[in-house]
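My questions all concern the structure below.
Shown here: the complex without one of its protein chains, the others still in place.
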Amino acid sequence: MIKNKNNILTIIVVLLFSISGYSQDSTNKELPSVNIKTMDGKVFNTSLIYNDGKPIILSFWATWCKPCIKELTTIAELYSDWQKETGVKIILVSVDDSRTTYNVKPFVEGNDWSYEVFLDANSDFKRAMNVNLIPHTFVLNGKGQIVWQHTSFTEGAEIELINIIRKIIKGEPIDK
Amino acid sequence: MKNKSAILFFLITGFITNVSAQNISNNLNKGEIHGSFQADCQYYFKDTAIGASVVPEYFLMNNFENFIYTNSKFSAGFRFESYQNALKGFDTRNKGIGIPYRFASYKTENVEITVGNFYEQFGSGMILRAYEDWGLGFDNSIYGIRVKSELIKGITLKGLAGNQRLYFAKGEGIVRGADGEFSLNDIFKRLSEKKTRLIFGGSFVSKYQENNDPIYYFPENVAACAGRFNVFSGKINFYGEYVYKINDPSAVNNLIYKDGNAVHSSISYSQKGLGILISAKRVDNMDFRSERSATGNDLLINYLPALTKQHIYSLASMYPYATQPTGEMGFYAQVIYTVKKNTWLGGNYGTIVNVNYSIANSIDKEKVNDTTQLNEKGTLGYKSGFFEIGNEKYFEDFNVEITHKFSKKIKTILFFANLVYNKDVIEGHSGDGTVYANTFALDLSYKLDEKNNLRMELQHLYTEQDKGNWVMGLLEYTISPKWFFAVSDGWNYGNSDSKKQTHYYMGSFGFVKNATRIAINYGRQREGIICIGGVCRNVPSMNGITMSITSNF
Partner (left out) sequence: MRYKFNYIIILFLFIAFVSCDKIEPPYKKKITEQNDTLKQRKVLLEDFTGHKCVNCPGAANTIVELKQQFSERLVVISVHSGFFAAPDPSGNYTYDFRTTTGTDIDNFFGISAAGVPNGMINRKEYGTGYFVGPTDWGTKINEIINEPPDAYIEITNNYTSTNRILNVNVKTEFLKSLSGTYKLCVYITEDSIIKYQKNNSPELGPVPDIANFVHQHVLRSTVNSTWGDTLTNGNALAGFAVFKNYSIILNNEWIEKNCTVVAFIYNVVNYEIIQAEEKKIIL
């Protein structure tokens, strides 16, 4: 009986919290400020992610995640064309923990990728971004605000991704 | 009780946010609330052929909702978890509803203070790592206070104290720790332009648990220390870490008073198209928990990852390895090489070759004296020289993976693995011996057009031990970016017991829209061990419908 009372109270608190949250515009959110590391050990704060006013693709992945690798190899072939066309920058955040984190650099180089890669070894940034499953891709506009996101990868999803980037460049609205 | 304290906590944080919002009205507009949720539900059928027992509830569900509120320098959040009841294979102590994770944090440019639950890692986690993994039902977050600072550029300091989460309760033992990391190139100006970068770090962690045992003198305070360093020099990276722990008799080490230690080092070479990694590690009596009697995945303070590859193909992942914290010597090597396109081997699109070898052995253990047995309870246990490798093999894995794209439409992956799996040691029982298995997999992907893709997997596992041979086939059809469909069948045709030569069929489909994913599958799931990092979960065989929904906001 007492337990139930507490549960009801909890739910009320949760609801109040959510309502107060929705009173503001929940789109165009800023990146949270979390310290992650570069592949050569430098501490980097995620609030500094910026691409000279051009859009950014931020992708959470891991070396053991097969669809992530599929996505990144597919995009690797297209990346230089995308860059020429739109100026987009792709930033990878590896959530490999200490089992595989030292494998990230040889993995990225061995696959001949030219992405900018950061390490989030204890998933602090992943949690702050509310990512449940990987691969999870965010698109940021020129101001560094999150305008679109997608979880999982299927062959052909890269076309949807570049179309979103094209819309941002043209200033068209994005269908959420 | 647990809910009451959670509510109190949120009333207080809510109060603080209100006050700050009133004072600085500008900040009011900056406040954002975001979160995520996931629900995993299973409906069970009775299936005697695979030994799936009927679940009295028929339907089970694990679910969480995560909320994070941020307002410039302040943030607070909580996770609401419910297990009605916990899915088969998850610990049944995950029962009911609660808020086992809640925090409030204040962060300026160079100082951060957190109260409530937090996750943390010192170095590579060999001395302390608090983290969560929903898929494994693992969460050892610390409930207490943590301070981080970087007042001098290049020097990061952390301090923390608290109790660890134990399902919906918390552990008895108190964990206290401090860590410092020094990046020499950032501290000294004349090094800042140097190509070679050096980073040093050190940590101390100590746990306290009262001793009321009537038979043994147990240490109430157990301390551990660790040192690490990292060198980055162009294409070469080096990492080394050493951790040492004083006497810590526990349920896991059979109450022996020997000190523990572990060392892990890795060196890598990477250039465009080539990556090489070599790692080695030695673990000696290094299981570290905040309660003496804790076993399984409960109340772990440190993290000792397995130095083996995490396999993707389901038959190769049938025999996963987990670090043996009481003693192990491991070695790992990996080469990734991209054969350039427009060469004979590389074809028009290039070929990626990934070769990997790993091995884990016991460490040599000598008797302390003639009258004491090895690892005898209430003694020093054993002696072990630092580089003494034992002669019992726990695990060995040699595998090759070749990815080749034939044309714009056809992509293949060819995979082979040779595994040696000491079932007795890894699964902690006796009489099953060692399994020697060879696994082949062919993964063929065919692009029908821009949006439609067909993928096929064929796998075969060959072994004379355990359950014998397996064959598996999978067909997957995706309509990008929203839909996926798959059917698969795993057949244990080599089982020596002809009644157990069963088919494990499975059909699944899913829908993805932006950050929301819904997946439903129906069929049989074989009994097995799921391991992520050094932590494993035993999944019983089941027949039923699984539905999983995940999203964020």
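Going by the order they are written in, the chains are A and B; count residues from 1 in each one.
What we mean here is this: a residue touches a chain if its C-beta (ideal position, glycine included) is under 8 Å from a C-beta of that chain, and two chains touch if they have at least 3 such contacts.
Remember, predicted model here, so these are calculated numbers, not experimental data.
*Asks:* Given that one chain is not shown, what are the shown chains it touches?
*Replies:* Per the touch rule above, the missing chain touches B.
*Asks:* May I ask which residue of B:Thr379, B:Asn399 or B:Asn422 touches the chain that does not appear here?
*Replies:* Checking each option in B:Thr379, B:Asn399 or B:Asn422, the one touching the absent chain turns out to be B:Thr379.
*Asks:* From the list B:Ser206, B:Ser384 or B:Asn492, which touches the chain that is not on show?
*Replies:* Within the whole complex, the residue contacting the unshown chain is B:Ser206.
*Asks:* One chain is left out of this view; which of B:Met61, B:Leu157, B:Leu191 or B:Ile520 touches it in the full complex?
*Replies:* Here the residue in touch with the unshown chain is B:Leu157.
*Asks:* Residue-wise, where is subunit B in contact with the chain that is not depicted?
*Replies:* 91-93, 108, 110-111, 113, 147, 149, 151, 157-161, 166-170, 176-178, 180, 204-206, 208, 211-223, 246-247, 249-251, 254-255, 257, 292-296, 372-380, 424, 428-431
To be clear about the criterion, only the chains that are shown with their structure count from here on.
*Asks:* Can you check how far apart subunit A and subunit B are, centre to centre, with Cα atoms defining each centre and the answer in Å?
*Replies:* Inter-chain centre distance comes to 21 Å.
*Asks:* Name, in rising order, each residue of subunit B that touches subunit A in their complex.
*Replies:* The contact residues of subunit B facing subunit A are 3-4, 6-7, 10-11, 14, 29, 31-36, 38, 65-70, 75, 80, 96-97, 99, 107, 119-121, 124-126, 129, 131, 134, 150, 156, 183, 186, 197, 199, 230, 232, 237, 239, 266, 268-277, 279, 303, 305-307, 309-310, 312, 334-338, 349-350, 352, 354, 403, 445, 447, 450-453, 478-481, 483-484, 512, 514-517, 533-534, 550-553.
*Asks:* Give every residue of subunit A touching subunit B within the complex, in rising order.
*Replies:* Touching subunit B: residues 3, 6-7, 9-10, 13-14, 16-18, 20-22, 24, 26, 29-30, 32-33, 40-43, 64, 66, 73, 77, 97-103, 105-112, 121-124, 127-128, 130-133, 136, 148-152, 154-157, 159-160, 176 of subunit A.
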